[in-house]
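Note that one protein chain is taken out, while the other chains of the complex remain in position.
Read from first to last, the chains carry the letters A, B and C; within each, the first residue is number 1.
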Amino acid sequence: MTQAAASVTLAPGIKVSPDFVTEHIEMYKAFHRDPELSSHEHRTAAAIEARLDELGIEHFHSGGTGVVGLLRNGEGPVIAPRADTDGLPIAEETGLDYASTTTGTLPDGSTAPTMHGCGHDTHITNALAVAAYLTANREAWSGTVVFLFQPAEETAAGAKAMVDDGLWDRAPRPEVVLAQHVMPQPSGTFTLRPGHMASLADSWRITVRGRQAHGSQPEKSIDPIVAASAIVLRLQTIVSRELPPTTAAVVTVGTFHAGLKENIIPETAELSLNIRTPDEETRTKVLEAVRRIVNAEAAASGIGEPDIVEISRFPRLFNDAEHTERVAAAFREAFGEESIINAPLGMGSEDAGWLGDAIGAPVVFWAFGGFLAAEFEDGKAPAGNHHPAFAPDPEAALVHGTAAALSAVLSYVGR
Amino acid sequence: MTQAAASVTLAPGIKVSPDFVTEHIEMYKAFHRDPELSSHEHRTAAAIEARLDELGIEHFHSGGTGVVGLLRNGEGPVIAPRADTDGLPIAEETGLDYASTTTGTLPDGSTAPTMHGCGHDTHITNALAVAAYLTANREAWSGTVVFLFQPAEETAAGAKAMVDDGLWDRAPRPEVVLAQHVMPQPSGTFTLRPGHMASLADSWRITVRGRQAHGSQPEKSIDPIVAASAIVLRLQTIVSRELPPTTAAVVTVGTFHAGLKENIIPETAELSLNIRTPDEETRTKVLEAVRRIVNAEAAASGIGEPDIVEISRFPRLFNDAEHTERVAAAFREAFGEESIINAPLGMGSEDAGWLGDAIGAPVVFWAFGGFLAAEFEDGKAPAGNHHPAFAPDPEAALVHGTAAALSAVLSYVGR
Amino acid sequence: MTQAAASVTLAPGIKVSPDFVTEHIEMYKAFHRDPELSSHEHRTAAAIEARLDELGIEHFHSGGTGVVGLLRNGEGPVIAPRADTDGLPIAEETGLDYASTTTGTLPDGSTAPTMHGCGHDTHITNALAVAAYLTANREAWSGTVVFLFQPAEETAAGAKAMVDDGLWDRAPRPEVVLAQHVMPQPSGTFTLRPGHMASLADSWRITVRGRQAHGSQPEKSIDPIVAASAIVLRLQTIVSRELPPTTAAVVTVGTFHAGLKENIIPETAELSLNIRTPDEETRTKVLEAVRRIVNAEAAASGIGEPDIVEISRFPRLFNDAEHTERVAAAFREAFGEESIINAPLGMGSEDAGWLGDAIGAPVVFWAFGGFLAAEFEDGKAPAGNHHPAFAPDPEAALVHGTAAALSAVLSYVGR
Partner (left out) sequence: MTQAAASVTLAPGIKVSPDFVTEHIEMYKAFHRDPELSSHEHRTAAAIEARLDELGIEHFHSGGTGVVGLLRNGEGPVIAPRADTDGLPIAEETGLDYASTTTGTLPDGSTAPTMHGCGHDTHITNALAVAAYLTANREAWSGTVVFLFQPAEETAAGAKAMVDDGLWDRAPRPEVVLAQHVMPQPSGTFTLRPGHMASLADSWRITVRGRQAHGSQPEKSIDPIVAASAIVLRLQTIVSRELPPTTAAVVTVGTFHAGLKENIIPETAELSLNIRTPDEETRTKVLEAVRRIVNAEAAASGIGEPDIVEISRFPRLFNDAEHTERVAAAFREAFGEESIINAPLGMGSEDAGWLGDAIGAPVVFWAFGGFLAAEFEDGKAPAGNHHPAFAPDPEAALVHGTAAALSAVLSYVGR
């Protein structure tokens, strides 16, 4: 090993030892092996707490399986980097030697294989690496860093749970909330822009109540399958006819369940919907249209208003313009002018925004590439988030994710 | 010519001269050549009146182009045979030398070729033949026969118009109303049974009012074509899901008109419906369901209740059980035991019933075959009513239609 | 107890002791307490066999849990009365002291409460009572009676299973197959007529294969819920537009299952259909239309032909005209001229017909009332078949069901 190998440059002015890299890659693999489902991140939280203890960072539980680490270092700004911690009910098909072999319990009590299929394990590791760097280099900065290890991002429950659990009564209120997400783009590139960074998303469960009868006696029934099918078809017209063609919205009916036996017209049909909209105004309009259509199609069948229950509600993820420019400037300095991609609005959703919006604090969220550039050559692309074969490159994701987070953090608290 | 040829036997006890047959066949062909549209039967009414004058039968106008002939012959029952008189906007394709070459004016002011495509010309001729027989054979009967030459059967307007015009204030109220219709069945056969003889029929015009916009801006529109299409599909569920499978009902959307240009989303869509039901209870249920669906599908589009205008309303055609048996007995005697066919309920409609129902008088309606038996051999069948090639056999229709009507009439007023 | 009480008259010439009635009512209640699901009638078959052993009637297994009893009594006709034996997966809500407390195992391995919710327990008891009477009164008849205790009527599997298992190779072929069913009509009334006595019924499972994608990326999916919903709505047009209004047919989509999570567009949607038609010609036409629509709506979504799997297929139940008149004559003599109701075609299904059709033997099937007349007063009606509260009157059902079966049997083999 040469002397040059004695340090690795994460970004201009940010050097770490090769051991730092190796240690965090192993940490990442350990998290990857043991994913837990949303709101059940018990072992994950314990591992985070153990590491914070090692680093001498005080911490407390928040919102069930959330963990908040408080790293104080004299006077200066308070900032809050956030890492989400939950895995997904996906059977991993990466073939990696550190692939998950864990199962988790779903809300209905059944079990399912779990996977860190959205890369939250990289987020955890990056945040812990930032914490390690900051504790080891206290001379390089001053201020307070509030590490937010947030559970249940996938269900939009975690940020709200932490806020509702008094997060900002127990931790100092930050000048800015910073959050990042690994994406299938080359390492060293970042997607970042002011304004909406993700779709608002609402999930609803709709129960259409008809009247049961034998399959041979439709006249004694009110057929909920016909009513719900009419709802499905009519919902298509919201996107096709009620919104401007340039408005990016989706109304997906993800589940349709009705009936036990082919010769019995059932009593009810249950739909679940996922509705994505680019802004609050469109959200309000689309949700009203969904409700209007659901009620009207039920009325066409001669039945009352179906039950509508909210399953989840992803708030906006809105990047503050001024702070986004500040972070972008840090990235341009650290990774070059070409490192920032102004990608169009994706249709994904994120609840990180609520951690700031709840107290009026600005938010900056960016995506970082966690894959080798070679994976994108010749029009190829690696498997994306939520795919069973989603597999960031450990070193690429660790080095660039940590470097990005550190650059952003130090743009506030650095000396 | 032999002595036998000196008379033709219409039915037992009813003989007429060959000239009688020839004369009425020519009369039939004359009516066939010159059909007029519903409520416009002016030349037809004039011809009927001229013939009644020849026969010395008093008459008066009723319900616009209706004609009522009063033939009194001493004491006895009052009965009212009815013949409908209107033609159809069909371009005749029979190839007959007495085919129609007439055109008529439609409600919208346009003109159309006309045809006696439902055989009302046979009904007129049969009634006039009955009148001729009765005036020539006064010794054979006593009582009063009220001949009802009713216009506008095809639009369900004629019977109502005559009743509303004071028909039964001017003519003596009958013991029974008798009506018949030529059908594509072998001459000498009759369809007759107690109870409902035809469907109730309602026709509605529905105007769905959306909001016009350029075709590139659906968000500024409320698309009435989408709403009306949803109405069309949802209406199917009335017959398929809301009625017992054994209930014979039809909901037809016969017209759908919307839009002037492909790149303009129009303001309105107009549907017209034809709704056939077997009885008043089903009628009420189906009309309510149509209204419910139309309003709900409009609501699904966010628009108010569409305009619904009644185009026509065919009342029930309900054969009184006792009187039907009386007429059937006459037919069995005249045409044999096998002459009566107990056919299932047809989906056709007829407004003859109202001529009796309006005053609580019983009604008997039957179909008679006006075609040669040979036309039905080997699974063949002649063109049916309303078809451009509909062509009863003149002699078959005249002889058997007149004989049936006379048999029925004489079963009341015969000595 | 008076001498008169020493015997009960089931029908003219058919007297039994009060103990006969009491014993069979208890037998009925025992069957009622212990229903078993289709093709699982093991305890039921054992009880039937034990009783046949008591009566000295030879028997053999047939079609799994079917039992065939052979009662020979000299020369004479061979006839085959049939009783079906299976219960239903319904949680009984009759409140009777002999209500079912049994559970059974469904095809998918789950368990469900079971109930004799279609009255097959009365059919078993009646057949065993007929057997008891015939063994006790051998002087009253001569011939051979083949008792068919058929399993799995509810799934249309039992008659076919017995025939496929060589039923008519092992038992003598009968002159007629007789079958009866208890119905919610007053005891002493019978529904019986020549021709079709039930609907043909076909059940299909249809799997629509789309393409899975995240709920935010419809463009990467082929949405099977939209395709299946379009199938459901288009299937309505078969009954509403493709069949004559007077044709009694039903196309029911009884189940619709698709999707696991609201934000994932699923890979497949599964429908199950129940299709009822009055005759083979309509059956063929409707099944072709279902297949055409399913394939076309899949094509509209850009996917291949969905998988269609037959779940069950109820054959025709067609009463032979001559034999029906023979049984009807027996009923008129035994129960009076007014006892026979010529009800319209019901939409129910029955596989009894196949026991005769498979070998070209005529079939006579009738419904008998198993309820007290008082239950129908003032427009009331007792709970119908398949309802959790379905509860025939034990004495009414036993006496009249046995008397009817005996009258019919003796009309063939009585001396």
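Just so it is clear, a contact is a pair of C-beta atoms (placed from the backbone, for glycine too) under 8 Å apart; a residue touches a chain by one contact, two chains touch by 3 or more.
What you see is a predicted model, and the numbers here were worked out from it, not measured in a lab.
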Out of B:Thr144, B:Ser203 or B:Thr247, only one touches the absent chain, namely B:Ser203
Looking beyond the chains shown, say which of C:Ser62, C:Ser221 or C:Thr255 touches the absent one.
C:Ser221
Note that chain C touches the absent chain at residues 216-219, 221, 223, 226, 230, 233-234, 237, 240-245, 247, 289, 292-293, 295-297, 299-302
What residue numbers in chain B mark contact with the hidden partner chain?
199, 201, 203-205, 214-218, 223, 225-226, 228-230, 232-233, 236, 250, 252-266, 269, 272-274, 276, 311, 346-349, 386
Name, in rising order, the residues on chain A that touch the hidden chain in the full complex.
233, 235-241, 245-246, 248-251, 276, 344-345, 347
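The rule is simple: only the chains that are shown with their structure count from here on.
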Most centrally placed chain - per-chain CA mean versus overall CA mean
C
Most heavily contacting chain pair (counted by C-beta pairs in contact)
A-C
Just give me the whole-number Å value for how far the CA centre of chain A lies from that of chain B.
71
Could you give the separation in Å between the centres of chain B and chain C, each centre being the mean of its C-alpha atoms?
45
Give me the residue numbers in chain A that touch at least two other chains, ranges are fine.
216-218, 223, 226, 230, 233
